[in-house]
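Missing here is one protein chain; the remaining ones are kept as they sit in the complex.
Here the chain labels run A and B in written order, and each chain numbers its own residues starting at 1.
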Amino acid sequence: MNIDATILGAGVAGLSVAAELSARGARVRLIDPEGAPGPLACSWWAAGMLAPLCEGETAEEPVVRLGREAAAWWQAAGAAVTQAGTLVVALDRDRGELDRFARRTGGHETLDRAGVGALEPELPDRFASALHFASEAHMDPRAALETLQRTLAARGVRIERATPPQGQIIDCRGLAARDRLPGLRGVRGEMAILRAPGVGINRTVRLLHPRHPLYIVPRGDGIYMLGATQIESEGRGPASLRSVVELLNAAYALHPGLAEAQVLEIGADARPAFADNLPRIVRQEDRIHVNGLFRHGYLLAPALARMTADWVLEGNTSEFLQ
Amino acid sequence: MPVFYGVEIASPLMLGTAQYPSPAIMAEAFHRSGAGVATVSVRREAAGGDGGAFWDMIEGLGVPVLPNTAGCHSVREAVTTAHMARELFGTDWIKLEVIGHEDTLQPDPFGLIEAARILCEDGFRVFPYMTEDGILAGRLLEAGCEVLMPWGAPIGTGRGLNNLYGLRTLRAQFPGVPMVIDAGLGMPSHAAQAMELGFDAVLLNTAVAKAGAPAAMAEGFARALEAGRLAHEADPMEPRDMAAPSTPVLGLAELE
Partner (left out) sequence: MRITVNGESSQIAAEKLAAALDELGYGAARVATAVNGEFVPAAMRADHALCEGDRLEILAPRQGG
């Protein structure tokens, strides 16, 4: 069989590119020495927020605009996307943080205590006001990766551990591609997964905190993902005690019921990023790179996969192509 | 331009490197403002990391770096951190922070004097982060400091110059000592005010990094500093209670 493209790396970037190319009829091959997405991929540790509006607080404009495609793309790819919105809260003494967040983002409505209570009955007493981003979504990132793997398998594409590349090489090795992308750096993130059957939070909640900002994403069945630190470091080693303590403390401030939670996992990885924290498709002599997804792997992989396929299959350029 | 330990810096704006939306935006803030010094820190590193990417970024700014001992609560921690910073950054400049209280981040004056003495004896060029206390200032100078960095307000609060009277007194008490207002500034007008009072520079981070457009805010601070410096050198008028017409009174027509 003639292969059109070989994709290196089966994280969210590689799997999305493979899915998009094969959906458009290209014959692809996917290589990852790990055989499947797992703890060695940054994608394993993500929260799974599809929150383009909230990210707009600090991210550049393309993240907000292109991130809007994400939920629909994932849904079409068969992932279970929960469209429950995002609730952004701050402790009373940090009210100013909420005002600032509101000024820098769009597509939200301001809720009072009663409004918060109507959405999240377990939160109201602590939060006199909040911002609600009704259009945002979240999903279980590991389940989403598995869905893509299954879709690909149905198209005859399996993740191979080693095989000679054929056709266009598309390098999606995440931070490992630093050997060829000198501008790529790591931004470390630490997270925890909790089981708290006694806690009922239905949507992503972000706590704005001047020292320890935090978000919590429900994964269903009383499981919650708690994240995440953001540290300029390519260290991919285990989470530090201090980071975890701060995360867990902030979580406790958000919902005292989380004090009873069981800690299922503590994880850490370094997000691959360029200096402006925007992704790129970088052309090199023997390959193209799809990289630099930073905090936005799941949010921007759909747009990036589309642009990659546009380039590889049609020769069309796009804003991230270099 | 201010001279610290014999080194003239290019601008009275000393800018922190933390909390920006991205490194690219940080670099833009430095370029647009022409900031004269970049402050940095040292932190625990996970295996596999080495801060190399951050280091390249800082070197790319092309300005002197001033490492800090942020987060240290004891003399011992601060002294050890200073030594580690000296090795990592290859400079004997150190912004000495000995924090006395976790909530207010107020400097601990007693620990500060002791740490400053140890570090000055060890050849460090110490920039102590201090309250505006004149007695403390005297002790720090005795300990060997040749620059003082009184706070404007607690770190990260953006409240400006909280104790104008105290800062003015401190400035007048030690006229020849280079002084930097460090921490608590929120707006360019605060920086202009510091320069009008005769301070030599300001050090800030949050006000720029957390602005919606950090590079524009950095430029705003740079221009305000220039305005304040010109005003100070121009020997401003004294405020007075009685109104005094600015247009000549002599020669006024009688039109009644």
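The working rule: a residue touches a chain if its C-beta (ideal position, glycine included) is under 8 Å from a C-beta of that chain, and two chains touch if they have at least 3 such contacts.
Keep in mind that this is a model prediction, so the values were computed, not measured.
Visitor: List the neighbours, among the chains on screen, of the chain that has been left out.
Guide: A, B
Visitor: Of the listed residues B:I25, B:V40 or B:L161, which contacts the missing chain in the full complex?
Guide: Hidden-chain contact among the options goes to B:V40.
Visitor: Please pick, from B:P2, B:P21 or B:P67, the residue that touches the omitted chain in the full complex.
Guide: Touches the omitted chain: B:P67.
Visitor: If the hidden chain were put back, which of A:A118, A:A153 or A:L241 would touch it?
Guide: Touches the omitted chain: A:L241.
Visitor: Which residue, B:F4, B:F30 or B:F89, contacts the hidden chain when the whole complex is considered?
Guide: That would be B:F89, which touches the missing chain.
Visitor: By the contact definition given up top, give the residues of chain A that touch the hidden chain.
Guide: 231-233, 237-238, 240-242
Visitor: So which bits of chain B touch the chain we can't see?
Guide: Output for chain B: 16-20, 39-52, 54-55, 58, 67-68, 70, 76-77, 80-81, 83-85, 87-89, 155, 203-206, 209.
Note that only the chains that are shown with their structure count from here on.
Visitor: Could you list, by residue number, the parts of chain B that touch chain A in their complex?
Guide: Those residues of chain B that touch chain A are 21-25, 27, 43-54, 57, 156, 210, 212.
Visitor: Which residues, counting only chain A, touch chain B once they are in their complex?
Guide: For this pair, the touching residues of chain A are 58-60, 100, 103-104, 185-186, 188, 210, 231-238, 240, 242, 268, 270, 273-277.
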